[in-house]
Each structure stands twice: as structure tokens, then as C-alpha cells.
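Before any comments, here is the structure.
Excluded from the complex is one protein chain; the other protein chains are retained at their positions.
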Amino acid sequence: MTARGGAPLLRIHEATRRFGGLYAVQDVSFDLAEGEILGIIGPNGAGKTTLLNLVTGTLRPTSGTITLAGTLLNGLRPHRIGRLGVARTFQVVRPFANLSVRENVGVGAMFGTGGHRRSAGEAMRMADEVLEFVRLDARRDEPAESLTIVGRKRLELARALAMEPRVLLLDEVMAGLRGTEVDEAIDLIRAIHGRGVALVVIEHVMKVIVGVCTRVVVLDYGRKIAEGTPAEVTVNPAVIEAYLGKKYALGQTRAN
Amino acid sequence: MDLLQHVLNGLLQGFIFALIGLGFSMVWGILNIINLAHAAFIMLAAYLAYFLWAGQGIDPFVALPLIMAILFVVGYVIQSRVINLVMRASVLTTFLLTFGMEALLVNIALRLWTADNRQTKPFYANVSASVGDLRLPYTQLGAVVVVITLTVLLYLFLDRTRTGSSIRAVGQNRVAATLMGIDIARTYALTFAISAALAGAAGTLLSTTSAFSPGSFGVFNILAFSVVVLGGLGSIPGALVGGLVFGLVNEFAGTYALEEREVVVFAIVVFVLIVRPTGLLGREGYR
Partner (left out) sequence: MNLAVLCAGLLLASVAARPQSRAAVRRPATVALLLLMLVAPLLSTSTGILFDALTAMCIAYGWNVIGGFTGYASFGNVAYLGLGAFVAAGFMSRQPGHLGLPWFVGIPLAVGIVSLVALAIGLAVLRLRGHYFSIATLGVAIAMPEFINWDFAFGPDGLIPNFFGGGRPLNFPLVPDLQIPGATLGADRYLFYYLGLLTAVAALATTALLSRSKFGYALVAIRENEEAAEAMGVNTTVMKSFAYVLSAALAALGGSVIGFKLTNMTTEAEALFSTTNNLQMIVIALIGGTGTLWGPWIGAFILFAIQEALRTLSSSDVFLQWQAVVFSFLIIVVVLFLPRGLMQFLRGRERFSWRVFLRNLTANRV
């Protein structure tokens, strides 16, 4: 199902991942169109991160296909998928601690899409641009490990952006952020989207999902149980039941 | 020689290998350190046994508990004062430290005791029991008894006592163990000390079965590693199986010196590591 006309950018078709007898992800299908912001929500353990790992190539699908603009991603190694235009952030943010902020981003510019055309020096200049965009340029020569959690998350985004991705997968970017930090992060996500990157946002913070996503996919126990606009999904009985015990309604925001 | 005799020889040897693997596996499984000084502990014990026998006429099997106690203290001190300092450092650091300690101890031994071959030779040294055509050297039979006793004691200790359980807990989940009030540093030191004591037993037994010099023991690090990988980290029966298998392979690999056989089996072990990282009887955590 595409939001706009034309072939989907990322197509996930009956993706399944099994670990022994346990199905972490089972028959999940959905599409991501160019320029879309898709949200993925679900209780803990629903398989969201596993699904993300299937797309990035960290894990191989047991069955099903994942295609990016017609290219089959199944079985490709993560670095190949990265170069094809799929970037991700990690839930537990761990930058290259002993490198400077600038060098961290530089690595993305060197090895992402188009990296092979760039020299080390050119990649660093590109890194500077990206750092300005995420507003980390003041700290660019400092070692990455000296950044606060907010800085590290910006750095994580900058590294991914430097790869010039077509699709950016965000894994619980808001975790650990509060109040205005969340708002700033939402602004940054919108700005990234403005640069023409399609986004997949895995989140628990409904404020973000509601505020940013055009469509939402809901997972529970590895299966897709609902898909639609944020409004549709939050009143979906199956979704509410999956979250039984956590009550919220559309329009009510909860600080995490 | 008869095939059965070969099998027997291999198994008898294998018990000592298993003991070496057991101690090595404890430190690896609980402290997550590959302790290259393990071979040096074995060496120290062998020389202790030799000097007690040559100087005071004490039978190695009689001296065994004393030697184990000495090595226990040595291990405790070394872990709590030295190794503890690098417990959260990189692989390179901990590896280098234990490697450095092994080199230090071996080189000091070379200076003090020279490279002359030693061996303890109690009165029953060349005497064997006979079962039919098979010969069972008393020293190796004694070794088997010791190894089995120690293994059972170790199992009971880890399984039935509070201290033993706390050791297992630390091995499985350090953070949770801290939250439950277990003193991590003390547990580490204790585990290391037990491992050293086991190495001490192995060294004492080895002093009776073959001639040795300071350089003979380095190969036991690779051997211990191979035994543990074959049998699976964290498994007592695994260490036994690994040791016995290794003993058999060692025996049947022909007339090569110990080092060359080591190499072939080690290559197999690396292959196993790549293909099946949990070893033959692999299990998570320490049991």
C-alpha cells in the first residue's frame, strides 16, 4: 500500500525470522514510499528491532523478501545494504568513542552511498556540513565520548545522514530524552525528512508517532496487527488490546 | 603395543588433561579471563613436588594437599592484588598481563632451577598393576583417583554450598549477583585460587608421570584451551570429556613430540570454534 503514486521505495513482503522454535517476526508485510515517514509501534518484545535488523542485513530473513527500489536485500551483508542507501541508528548509542565528533561523521561520509567517490579530506568537509545541520559543529573536534546523551543522539543521526541514505531507520531515538529535548528531536527528524529521506520510526513515545508519522504499523508477538494513520491505529481495538494495561488515548501525551 | 593398551594410556593421560582444563575453564567462565599463567602454576607445583620429594623424601601424593593449599594462597594473592587491577580492561591488557606473568615465572624458574630435566620417582614409579595383558602404571592410576575425587568435590562445592552457588551466580550474571549482595572481588579471588589449586594438583601429578623442565609447560595453555573448547565452556562433564578425548587423540597421533600433536588438534579446535562456538557439550554459563 503506497501513500503516493509509484513503486514503493522499501517493500517488506512476508518477512519472517525464526530463532529455533520462536518466531521473532512472522509474515510481516508493508511498504514505505519515497518521502514517507512510517511509524512502527508495539509492546516490548514485539519484534520491532528484529525487523529493523532484517532490513539492515544484520539478520537474514528465514523467509520472505525485503526489497529496496527493486533491489533484493535478502542475504546482502550490512555494509552493502548501507551503501545501497539504508542507514540506521542504534537503540543503545555507542559512537566511536576515541574518535572526534567530526571523524565519527566522516566515517559515514567515507563509506556510505557515494563514499567511494570521496577522498578522506572531502568526506571530512561533508562531515562539517552535516554537523552544522544537526547543530553539533561547535563540538566537532572533541572526542565523541565526551558528549552528553543528547549530543550523542545528534551524532548518531549525523553519522547516518552522512551516508546520504534514501531510507533512515530510527530505533527508539527518543529513549532517554525528556521534555524540550523530545521537541528538538522531533524538529530534527522533520528537518531530515525535508532533505528527502524516507524515515521509519520505531518509537514508544506516542507524541512523536502522532506528530510526525503519516502512517503507522503495529506489531505484536512478531506479527503485524494493524496499519493505518495514527488516528486510525490508536482507536483500533486490536491495538488497544495488545497494550492492555497501558491506557492512553489520542491527544493525551505522556512523558516517558 | 596392543590397541587396548593405547586406549588405556590415552584415557589415563586424559584425566590429567581434564583436570588442567577444569581449572582453566573456571577462570575463563567466571572471570572471563584466559589465564595464561595457568601453565606457570602447574610448573610451580611440579617443582614444589620435586623439591619436597628430592629434599625431604615426601611422596608426591602425600604432598599433594599441601601443594594445593600453597597454590591456593598464591592464586588468591595474585588475583586480588594484581589481576584484579585489570578486570575491566581490554582483552589485550588481561591477556598480556597473564602472558607476562607466565613468562616471568618460567624465566625465573629457568634461572633458579636450570633447564635440567626433573621427575619425582617415588618407589612405585615404574611399577604397574596388570590386568591381563594390560599395564596400568600406579602413578597414573593414582592420578585418576585424584582427578575423580577433585572433580566430585568441585561439583559438590559448586552445587551444594553457598559459596559455590555465589561463584556460579557471578559467572552467570555479575550485575545481578552484586545486587544480591555477593562480594564480586572476593568471589573472583576465590575462584582464581581454586583454579590455581587445581593446577597445583595437576602439576604434582605430572611430576610423577614424565620428566619436565621450565619450558615443558607452555604447551599446557593451548591444551587447556583446546580441552575447554572441545568440551564446552562452563561444563564440568565437558572438561572431563574434552580431556579424555584429547588424551586419546594425543596417544594415537603417533610418535610425535607433544607439541606437534598439539598443533594438529589445536587446528581442529579453531575449526570447531569457527563452526560451532559452543563446543561439543556447549552450555551457557558455568555449571
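Points worth noting:
The letters A and B name the chains in turn, as written, and every chain counts its residues from 1.
Here, contacts are C-beta pairs under 8 Å (C-beta built on N, C-alpha and C of every residue); 3 or more make two chains touch, one makes a residue touch a chain.
The shown structure was predicted, so the numbers you read here are calculated from the model rather than taken from an experiment.
Here the missing chain is touched by one residue of A:25, A:38, A:66 or A:110, and it is A:110. Among B:4, B:54, B:73 or B:91, the one in contact with the hidden chain is B:91. Of the listed residues A:79, A:125 or A:178, the one in contact with the hidden chain in the full complex is A:79. For chain A, the residues in touch with the chain missing from this view are 56, 58, 77-79, 82-83, 87-88, 90, 94-99, 103, 106-108, 110-113, 115, 119-120, 123, 159, 163. Residue positions on chain B in contact with the hidden chain: 28, 32, 34, 82, 84-93, 95-97, 99-101, 103-104, 107-108, 110-111, 184-185, 188, 218-219, 221-222, 225, 259-260, 262-263, 266-267, 270-271, 273-274, 277, in rising order.
Methods note: only the chains that are shown with their structure count from here on.
Taking each chain's centre as the mean of its C-alpha atoms, chain A lies 49 Å from chain B.
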